[in-house]
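One protein chain is absent from this view; the other protein chains keep their places.
Our next item is chain A:
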Amino acid sequence: MDSRTPSIACIGVIGRSNNPLHISLFAASGPGYESERNKLEYSFMLNSCLDIFEARMPAKTVGHDFGLLHALDERTAMYGWVTNTGVKLVIVVDMEGRPASTTGPGKAAVLGLKDRDLTPAFQALQTAYIHLLRNPFYTPDDHDPRRAKGAASLQINSPRFTKEVERIGNAWYPGIISL
């Protein structure tokens, strides 16, 4: 079997009231791994993180990086980050997401994953969210179930934000310095 390296399988942005704001899925690549990711399955995974955030929140007084939330099986692990405004960012990592390239960035053999490997991705995501808040066409209250009026979708529909999340998900590899 070819050696495989970790890649991001899913990025979830979850609002203050635990409402999903945005979910992006990233298919694995390489022969034998082409199956599409199931959106429902990943929604459940993101849901399962919320309790862990809640449980760790009182004990964690400094920092935003919640590190490894839990590992579902040998392949899937979830990492979390909370902004001061209560927005939760979750990255699901597929440990066998792409074939290990012999050239180019990220070729170093990876044994396990450190928490800080995800930090650049989280920082880039937070920056993307901050940029979203600076978009005059985005009204945060329309995306909060406690304040939103009407039955419109609460999901973020800014193309720029979506594109940026896609870029982060595809560009990340273990050991990347900045995104």
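By definition in this document, contacts are C-beta pairs under 8 Å (C-beta built on N, C-alpha and C of every residue); 3 or more make two chains touch, one makes a residue touch a chain; residues count from 1.
The criterion applied here is as follows: contacts and distances are computed from a predicted model.
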Consult the UniProt record of the chain that does not appear here and report its protein name from "Exoribonuclease phosphorolytic domain-containing protein", "Tubulin epsilon chain", "3-methyl-2-oxobutanoate dehydrogenase (2-methylpropanoyl-transferring)" or "Transport protein particle component". "Transport protein particle component"
Candidate in contact with the missing chain, chosen from A:S3, A:N38, A:T85 or A:N157: A:T85
On chain A, where is the contact patch with the chain that was removed from view? 16, 61-64, 82-86, 126, 129-130, 133-134, 139-140
